[in-house]
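Notes to accompany the following structure.
The other protein chains are all here in position, but one chain of the complex has been omitted.
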Amino acid sequence: MEAVTQYLLTGLSVGSVYAMVGLGFYVMWTAAKAVNFNFGDIFMLGAVLTVVAMDQGIPLLPAAVLAVVVAAIAAAAIERGFVRPFNQEANAIGWMLTTIAVGTMIESATTALFGSNPRGLPSPLAESPIRLGGAGIYPQELLLPVALVLVAVGLELFYRRTMLGRAMRAVAWNRTAAGLVGIDADRITLIAFGLAGGLGAMAGVLIGPVVQASSTMGGVIGLKGFMVAIIAGIANARGVVIAGVLYGVSEKFIEGYLSTAARDAIGFTLMVLLLLLFPQGLFGRKEIKKV
Amino acid sequence: MSGKALGWLALALFAAVLAAFPWTGDLIGERWPTSYELRLVIRAMIIGIVVIGLNLLVGFAGLVSLGQAALYGLGAHVAALLSLRAGFSFIESMAFAVAIPAMMGAVLAFPTVRVRDVYLTVITIAFGLVFVNILRDWVSVTGGASGLANLPRPTILGERLLATRAASFNYYYIVLLCLLVALWVQYAVAHSRYGRALRAASQSENAARALGVNVVAVRTLAFAVSAGLAGLAGGLFANLALFVNYETFTFTASIELLLMVILGGAGTMAGPILGTGTLFAAQQFLQGLGEWQTFGYGLLLVLVLFLMPKGIVGSLAALRARMVAKPEARETSAWPNWGSGLETITAAPDERGQVTMAASGLTLRFGGLTAVNSVAMEVRSGTVHALIGPNGAGKSSLLNVISGFYRATEGEVRVFGQAVANAPPYALAKLGVARSFQNTELFGRMTVLDNVLVGAQPHFRSGFVETILRLPRFRREEREALAEALRLLRFVGLSDFAAEEARNLPFGHQRRLEIARALALRPKLLLLDEPAAGLTHGEIEDLVKLIRGLADRGMTVILVEHHVDMIMAVSDRVTVLDYGEVIADGTVAEVQANPRVIEAYFGAGTGNGPQTEQTEVTA
Amino acid sequence: MNAITDLAAAEQPSPASAPILSVNGLRVSYGRIEAVRGVDLAVGAGEFVGIIGSNGAGKTSLLRAVTGVLKPVGGSVRFDGADTTGLKSHAMVARGLAMVPEGRMVFADQSVRDNLVLGAFSRIGQDRAGVEADIARMIGLFPRLGERIDQQAGTLSGGEQQMLAIARGLLSRPKLLVIDELSLGLAPKILDMLFPVLTQLNREGLSILLVEQMASYALAVTHRTYVMENGRVLFDGESKALAGDDRVLDAYLGRRGKH
Partner (left out) sequence: MTAQARSTRPLATLALGLLAGLALGPAPAAAQRAESCIGISMEVTGPLANQGLMLRIAIETALDRINGAGGVLGRPLRLVIYDDVGEPARAVDNARRIGERDNCVVMFGGARTPNAIALREPLAEMGLPWIGAISAGTGVIEHPNGRNEWMFRVSMKDRWVTEYLVQQAKARSQNGKIAFVYEGTAWGQGALPDIEAAARRNGVALAGRETFNIGDQDMSAQMIRLRDAGVDTVVLWAVDRESANMLRSMDRIGWKPKIVSAWGLTTAFARAVGPLADGIMVAGTFNWNGPLSPEAQAALDAMKAKFPDRIRTTADLEQPSAMANAWDAIFILAEALKIAGAYDRTKLRDAMFRVNYTGIVADYRPAFIRGNQERMDAVLPEAYKLQAFHNGMLMPIEATPYGMRN
């Protein structure tokens, strides 16, 4: 029983990370029909830059905010410099390669400057866990699902209530039409990538204290976030959130009752099967293909 | 073309240089190349084989795989396990190292039936990750992370295969041989109906299906071939290193392979070689950067992608094209031009007056809305049957049902007397149903000639092996197809444009080409979806001549069109649709007199004067 | 239809003396295909100008180049006294040129109100009040939109979507409204109620450039009309005069003394 509680708790927290990264992909995709393929590095920057900032004597909170802002700017810059020029005609894949290349640069630069060793990210919420019988969780980890809910709701409101959000949806729906009502689609896309970067970096900052900051922390999580987004049908925010959390939790139960070593093999296989059953993704809507 | 000769020359040179490379030392009197350089070149050649395979997938089939390293690794591990655990000989284990990944590749192709683009890419990524996870943690079989060590030294006829300066480097030549074979396979597939079908399917899947290309089948083939090559390379690697573990075949490796394809120039013959050579060499030379070398690697990639978006070969070709840019005037001949040799195209019509296409109770629904509502119509052979109606009347939907693109919700369609409910487009095409598209769906990046050749697809009997080995039947069929294609181009007056990329044709010419392409199927039933849209009156008159001519030669034509005067000029019979229902059917005169038709078009009480009447029919 | 003819008759063409839009030798091409081959065209302030021509004559390409949806390869566009050649469409909207695109392109996944608000994207910052007032005015103009104000635009009928597209365009308070294929896929009944609205707007001083395939309608409501074919302007003239002109039919229908 306490095992189940444990899996639910940790699954929830790690799932929230997948979901938040997935939301980042969702925001990028809706705006540009392209993504920063190495988005995991933005996630990583969130945590690493926080540590760096704290080395300069800046206290945790401002350091975290600073890190998120810088990472968001980096994400936007990547859109401008490496996605836009390679996303001109429909279903181009240039952006995939350029973002991968940039990701390589970011990651290796971080390794060279920050070191290859993981560094702790001290947080008062990650010092001692809350115990529930034989299970337990760090307050820091409970922060993740909370943050996820806030982010998801905030995103929903942003898209529905704010002018900028409406504009983003307009761009997502039809760039030309958006331009014809006076929206600068390119600028909106830039902002979208920045926003996504903020989300990713925030996830990194929040999980950092539990798993430490290191230049390689982003890779796998970025990939899983992307897959989660795809499985959910990348054009559906709620779906991404649900899929992310579900995947996180199911990972824990796979570890608990099937195999820890083969966790990813099993998880990814499940993903592929789902994708084959629901080609548009679990929550994606199916469009009638025009001939 | 001299370009082709140039290509062969380059290949010969390339092969010669590689073959001579180990002996450089004897020429310059140095102990060089050492085993180190030998090994590097061997490894580069091996990776080149994988990249060539991937190029078939990415460059020709337009399917982006980020799991290729896994197939490479599968080959390596099959070879390693068979020689280590089952004592298979080099040749035997290599055979399986090719076969098993090829099968795996075919399985991997299945998802393309359901998913596309980024979704497919994600599946390949997942496949790669799963594979690595299994390699790393199925310790009992794969040796886990420690991998499989001490593979027996491979031998052929007792001859030990080595790759070192000191002893012997006969293995070098085995790898070189395999590389050349891979290059040949790439060439043979690319320059055959398979290559054309792959490129066609990637550029306009709909048009390809309409022209009798079984898209799923060719994609499966592409996957299998590229996986087979990856497996071959894997086997070669295992027998070179005599040690394999998962770390050589990770996601990162897959990315590198893809980068090599793009870097060299996807869809080109020499691209894989140049891409592999450049990137592989770069990895060695960036060693000097120490802890910054991966950074330099990324930087190099970014630079190349920015400066050579089409890859090395692509960009060089573009440059060459610009430098020898010759605006020699191209002669657009009149059309239709009923020369000799066109008989084959209308060779097998149904006999006159027979029902070629019959629909009954045909209904098509998308979710809520009903596009076609219990339509019944008959089209008799050798007639031109026009299908008209206001926008959204369901004309195109009906056409799409007849040509197999949409599945009828109810009712049945009979073509040439047989029920074809739910037959896929390519099957109908093989039966003799050809179609054109409202917004011309040409294969823009293929030459005009290749566009037509795709249409000849269903006439080929020679199989894949015959194609690869260039056996006589293949050669004959290729010759015939080429001849017919050229005839068709002359027929539509585009002979001079044969080598031009289709997307560069002016609009009117594109329509001509699309029709020529459809005719290459030698159809008995031809479906034209607004063929006159965007044509000038001159062109329309020619189009009328063409359609009439085909009908007079026994071909049946169903025509969706707005231009009233054109309809009047060509049609034997007209069916009028409104809100998906047939509201009138008869000769042009009857239909035009029909009050329901007028009502449907102009609304009650409007429309004054012949002018408005006609102009508005064009709405 | 008669209704429309009356309206047009009552309206005296305004002078093209002070053109709000003037296009000179404009050329547009896709790859190597030339869609527009050197077009000259002018719209006077307060004028209602039409462009007709068969499918593929280059009308839409011309508009797209004028409104900045795509870059012309040659020629110049002057709008409201400034050279706007090659400006992006969002910049053109800011300068007072709005376009109702072919196929309407409403934001189907957003409410009618949000569509209207987005129409005012370029000015919402400055005066929300003005925007609200304009929205009210649009509802006055098209009561159907008022009834459906909170529905998703995707659920509207074709006619209603066209109304929305027009209203959306007007919300940027344009000096010139460019309309591409107003009639596309619309039943004549609906057209009979849309065209008068345009005439009224024009009466109130709005300059309009209308691309229309239904020549009869265009000729009936506009002051002047350009006839295009093959990416060129064949000729232009007062719409009333052209209405009876046989050359129009020839160019348009490709009729060459047949039947």
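Each chain carries a letter (A, B and C) given by its place in the written order, and its residues are counted from 1.
Throughout what follows, a residue touches a chain if its C-beta (ideal position, glycine included) is under 8 Å from a C-beta of that chain, and two chains touch if they have at least 3 such contacts.
Worth saying up front: this structure is predicted, and the values here are computed from it rather than measured.
Novice: What shown chains does the left-out chain touch?
Specialist: A, B
Novice: Among B:Leu11, B:Leu40, B:Val216 or B:Val355, which one touches the chain that has been omitted from the display?
Specialist: Once the missing chain is taken into account, the touching residue is B:Leu40.
Novice: Sort through B:Leu258, B:Val304, B:Leu362 or B:Ile468 and give me the one touching the missing partner chain.
Specialist: In the full complex, the listed residue that touches the missing chain is B:Val304.
Novice: May I ask which residue of B:Asp26, B:Glu159 or B:Glu291 touches the chain that does not appear here?
Specialist: In the complete complex, the chain left out is touched by residue B:Glu291.
Novice: Specify the residue from the set A:Val83, A:Ile137, A:Ala152 or A:Met271 that touches the hidden chain.
Specialist: A:Ile137
Novice: What residues on chain A make contact with the chain left out of this view?
Specialist: Its contact residues with the unshown chain are 2-3, 6-7, 10, 14, 108, 111-112, 115-120, 127-129, 131, 134-138, 207, 210-212, 214, 216-217, 219-220, 252, 255-256, 260-261, 263-264.
Novice: Could you list which residues of chain B touch the chain missing from the display?
Specialist: Here the touching residues of chain B are 21, 24, 30-37, 39-41, 43, 136-137, 139, 144-147, 149-150, 164-167, 237, 241-243, 245, 247-248, 274, 277-278, 281-282, 284-285, 287, 290-291, 293-294, 303-304, 307-309, 312, 315-316, 318-319, 322.
By our rule, only the chains that are shown with their structure count from here on.
Novice: Busiest chain-chain interface by contact pairs, anyone?
Specialist: More C-beta pairs are in contact between A-B than between any other chains.
Novice: Could you grab the centroid distance between chain A and chain C? Build each centroid from C-alpha atoms only and quote it in angstrom.
Specialist: Centre-to-centre distance between chain A and chain C: 43 Å.
Novice: Can you compute the centre-to-centre distance for chain A and chain B, using the mean CA position of each chain? Integer Å is fine.
Specialist: 35
Novice: Go ahead and note the Å separation of the Cα centroids belonging to chain B and chain C.
Specialist: For chain B versus chain C, the centre distance works out to 41 Å.
Novice: Which positions of chain C touch chain A when the two form their complex?
Specialist: Checking each residue of chain C against chain A gives 67-69, 88-90, 93-94, 98-99, 101, 105-110, 114, 117-119, 121-122, 124, 168-169, 172.
Novice: Flag every residue of chain A that touches chain C in the complex, lowest number first.
Specialist: Per the touch definition, chain A meets chain C at residues 163, 166-167, 169-170, 173-174, 176-185.
Novice: If we count contacts the way the header does, which residues on chain B are in touch with chain A in the complex?
Specialist: 64, 110-111, 114-115, 117-119, 121-123, 125-127, 129-130, 133-134, 136-137, 206, 251, 255, 258-259, 262, 291-295, 297-299, 301-302, 305-306, 309, 366-367, 396, 400, 405-406, 437
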